[in-house]
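One protein chain is absent from this view; the other protein chains keep their places.
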Amino acid sequence: MRSYSRRFLAVAALAVLTTATAACTTDEPAPSAAPAGSSGPAESAGPGDRGTGAQSKFFVQADYDAQMTMRRAEPTGPADKPWEQSIDPQLIDTAAYKKAAPYHLCFSNAAIDNPWRQVGWKTMQAEVALHKEIERFTALDAEGKDDKQISDIAELQGKGCDVLIVSPNTTATLTPAVSGACPKVPVIVFDRGVETDCPVTFIKPVGGYAFGAEAAEFLVDKVPSGGKILALRILPGVDVLETRWSAAKVAFDSSDLDVVGVEFTDGDAAKTKSIVGDYIQRYGKIDGVWMDSGATAVAAVEAFEDAGLPVPPINGEDQQDFLQKWSDAKLTAIAPTYPTYQWRTPVIAALKILKGEQVPKIWNLPQPAITQENLATYLKPGMPPLHYALCGCEDLPGYPEKWGGTS
Amino acid sequence: MTGIGKSFLGVRVLDGVDLEAAAGEVHAVVGENGAGKSTLMKILAGVHAPDEGTIEIDGRSVAFGHPIEAQRAGVAIIYQELTLLPERTVAENVFLGREPVRRGLVDRAAMESATGELLSSLGEESFGPRDLVRRLSVAQQQVVEIAKALSLNARIVVMDEPTAALADHEVGLLYTLVRRLTERGIAVLYVSHRLREIFDLAHRITVLKDGARVATAEASSLDVATLIRLMVGRELDSYYPPRAADPPGEVMVSVRGGGNARLRGIDLDLRAGEIVGVAGLQGSGRTELAKALFGAEPFTTGEMTPCRPRSVREGIAAGIGLVTEDRKAEGILPHQRVRDNALLVARAIRRSAGTPAIERLLRRVRLNPPRPAQEIRLLSGGNQQKVVLAKWMTVAPRVLLLDEPTRGVDVGAKAAIHELMRELARDGMAVLMISSELPELIGMSDRIVVMRDGGIAGELPSGSTEESVMRLAAAS
Amino acid sequence: MRRALPIFVVLAGLLIAIAVVNPYFLEPPAFLAFVKRAAPLVILAAGQYFVIVSGEFDLSVGSLVTAEVVIAARLIDGSAEATWPVLALLLVLGLLVGLVNGIVTTIFRVPSFITTLGMLLILSGAVFLWTGGAPRGALSPEFRELGRGSLGPVPWSVLILVAVVAAAVYAMRAGFGHTLIAAGDNDRAAALSGVRLARVRTAAFMISGLSAAVAAILLGGFAGVSAQAGNGLEFQAITAVVLGGVVLGGGRGSVVAAMAGAFTLEALFTLLNLYGISGALEPAVQGVIIIAAVALGAVRFPRRRTAAAS
Partner (left out) sequence: MTQQLKLRRVAAAEGSFLRRLSADQPARAVYLALALLIMLGWLLFTLDGGRFLSQENIVGIQQRSAALGIVAIGQTLVILAGGLDLSVAYLISLTTLVAAEIMAGAGANVPAAIAAVLAVSALVGLVNGLIVTRLQVHAFIATLGTALIIRGVLDARYDGPAGSVPASFRHLGYDRIGPLAVSALLWAAVAVSAWLLLSRTRLGYRIYAVGGNTEVARLSGVRTERVMIAVHVLCSVCAGIAGLLLASRLGAGTPTAGTDGGYDLESIAAVVLGGTALAGGRGGVAGTVGGVLLLAVLDSIFNQMEVNSFAKDVVRGVVLVAALAIYARRRRTA
């Protein structure tokens, strides 16, 4: 037995040596170029760190300012198709990528593990189905794992894709993988960004600061001065959510509202309801609720209902259950959005690139808010509770059944 | 060992015990269960640390914090229960904790050849150092256990009931072995309940009672009766209770041509009021017979009246109860109270017995003291066995199968169990008793069924000699 | 009972600590709100207790809770008439999942840790496969009433909890409970005494499944449809049971103590929240307390090797 194992070890060592001399190659991406459009982190948190605590280290003043401008800007493009619109586009030439149909599109998806991504993913598939010139569409789901997405992107490069669409799971960690893919295939990034400008285009709505500011400004406007505000966040440390809160913090700090608490809900409806219940008990009355995402907004509303209190001004998101509640209970509310129609845009962008048409280097999509005035146009009866109204999917084949609704 | 004292959970188990053993001597340690024999041996082996007292080897004082330290000081111990790993090979078990290494790696070859030598020195040829222990019989495993103790080259070998799992003819082999050890100048400390072995082997005998030493004497200066009096503290007038005068009654269970994977052609009748003894070597099918009658490992062929149970529950429904051989693994629920242990069968078949009934029952099985709220693991082996008997009496079986009912049970409890068996038979129960202890079989049984190779080799009337039983059991 | 005592002392201590910070806490409305909030976890802990005391694990309860809520929403779809039949269906489904867990564990001899881990994966996958990735439909107000509403001043969930406590205590006092503990303490001895191991253990899994269904009804009622209603509940339930002094591996511990463990865990969360140790350090404090509680239990009751000297 010992001679056996010795021989085995010798053979193994030999094998390693021969392969070592064969070829040393790396699949590691080339060093990335300079990070795209962001300056250093903010120096200080601004005046008055009251109940809101210190400013997030994710807060970047220049980005904040840019988004505040974009919020008010008029987008270019067809008004009835916001997913084709863009704000302040810096068009770039794509003739180098021009290619004859049919096309093979590839997509590395971060995950489909929440309703927002589900709605978006269905919308993207329906968009792909619209275009005859797309012969193949290969999509890999990284299941929320950075490491798997890195492997997925590498694997897709071996599948003969004409365009690679990436929705990164994490900005920083996917950057090397994306920059590695850039030289081999035109890359489109959407939703979260990467720290390189090598992709042909980066598609995103205006952004988190706009979302957070929209809701906070609404509360500043509606809640009487000195009113008690409860801020509910899902969890710390997620860049897109941190920007929402940091913009809201700026708004609250410069107002005379009293932020009595900032709590994390884990996106859990039961926990949200309990937290709101605790605050009602402790303060007797809460005058406004700010939320960094709409997933648990209905639970927060119900906490007031169950306590027998009127629901104060509150923000949610464009989720069906919140819009329904808003309409039924006649809330004073606003729903900033992070539109799911952005999932249509990468496919459209991919075709433009392959046809040699110009696309914006950074494709800023408009990010409308649902207000009392336009609530009726966005509330679509028959859609499931966690559907997102700004899917831009109403004109797509298979609506509403494919999105779980009934006509 | 001088002035050894030890308490568990506030209970004084050993109190100022002295013990000495000379080179080349077999020194027997006897006493009832709970007398502290095993604890004393475990202190010597480094399993427990003594609360007080000293241990000296060759005049040097030692203190063991862990079994490995005792091993290094030359103390080896063969435990009452097998301490082998079934998933590992014989060699790996023998050298467990002391594997030979060469250049940092375990030297398998050295280990296996040393084990092979040990086995052949023990005259063992039926298996080798590379066989998995899981595939060996109990007797073969006992040999591995002994090989393991020998491999230590110990100067003191402790044997804690080494024959508990051995059949009588295998005990003979052990005797040879013990004598070989003493010839090499090794001191043997021999713990056993079997008084015959003690008189066969021991040069000196130390008697423990209730954690204290009662006496140490030359074996030749003692006889059985004196020894029992020292252990129990009273004279046991007769070793076995008298047989019933009445002839056996109706047939309670009858098997014709019963067989399964381990048994063949079993013809057997059990009658009300009789105690049937079952003799046979280890592996002859004694335990399998009991389990088949009970339905735990059912007969697959043959007739059985009133019915052939296919499961434990059918066996219980047919009025059959089984007290298993391995009390710890198959008999008790260690962390449950005495009361819940006693009620287990009744509850399992949804027959409830009230509290007064349980207390009466515990008194009837002579549980002493009858404390139903105590966790059973805190009781002595004898008292545990009495609770197991009570467990079956709650459902009043017609037939009670007892597999080694007095193994690991002290002399006093043993007598109590024997009395109880007689009493049950007198009340009309059919009792079947498996035992490796021939005097017990002969003393208790109305007739003795001898098993061999999964079949019944023959039947002997009461009053047969040990020789006639052995002849039937060992004939080939 | 002497095993169970420490957890009640800890629970009382925590409740007093909460009351010191928030004097209203011990007044009926606030205390009932606390009990109402704790009810789902307490019910899950009770179900998990049956499985653990029989010597097994049930890791599938968290995803079963999620699955039940999602299924309820899709089947009820806001309709009042569908509510009661679907409620019945949910209970049956809980029992059924327990039955499968039990059969795979007892008949096919797969370790329950793995059986229920597989069930966790299967349930969470299958239910979203069925609904197309995200919950659809809606719960009816009638369904929500059980988790949200109350009978006079007493929430329905508190009443349901009381019923569950009573049923659990009864089951453990009855012959079933004793045979279950016997199976956990020494399964061979139990089998040879006529205990049908496969049957009692499967029953324990079914009770756990049923308790998950009840917890799902309360959670869904309390907070509405969510794709993550049951996230992490399996570990919380096991933690609660162990906190109550129940020994992993089976055979020891009481169901009342297990439920007290769940209350303790919930009181701990509330206290940490009140003292502002929310978010970041909460898990760390929780971890330390769990280890400490179990360690203290182990020290108080030494392992079996020091017992029964012969």
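Read from first to last, the chains carry the letters A, B and C; within each, the first residue is number 1.
Rule of thumb we're sticking to: contacts are C-beta pairs under 8 Å (C-beta built on N, C-alpha and C of every residue); 3 or more make two chains touch, one makes a residue touch a chain.
No experiment lies behind these values; they were computed from the predicted model shown.
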Missing chain -> touching shown chains A, B, C
Using the touch definition up top, pick the residue from B:128, B:265 or B:428 that touches the left-out chain. B:128
Can you say which of A:237, A:310, A:382 or A:398 touches the chain missing from this structure? A:237
Just one of B:19, B:35, B:55 or B:84 touches the chain that is missing; which is it? B:84
When the complex is taken as a whole, what residues of subunit C touch the one chain not shown? 104, 108-111, 113-115, 117-122, 124-126, 128-129, 133, 235, 238-239, 242, 247-249, 279-288, 290-291, 294-295, 298-299, 303, 305
Residue ranges of subunit A at the interface with the undisplayed chain: 1, 4-5, 8, 12, 16, 19-20, 22-29, 31, 56-58, 111-113, 138-141, 143-148, 150-152, 154-155, 157-159, 169-173, 175-176, 236-239, 242
Spell out the interface residues on subunit B facing the chain that's missing from view. 45, 47, 66-68, 71, 77, 79, 83-88, 92, 96-99, 101, 104-106, 108, 125-128, 130-131, 148
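The rule we apply is simple: only the chains that are shown with their structure count from here on.
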So in the complex, the part of subunit C that touches subunit A is made up of which residues? 22, 24, 30, 33, 37, 40, 73, 131-138, 148, 219, 222-229, 231, 270, 273, 278-280
Would you pull the subunit A residues touching subunit C in the complex into a rising list? 112, 114-115, 118-119, 121-122, 236, 263-264, 266-270, 272-275, 277-278, 281-282, 295-296, 298-299, 302, 306, 321, 384-387, 404-405
Any idea which subunit C residues touch subunit B in the complex? 175, 178-179, 181-182, 185-186, 188-196, 251-252, 302, 304, 306-310
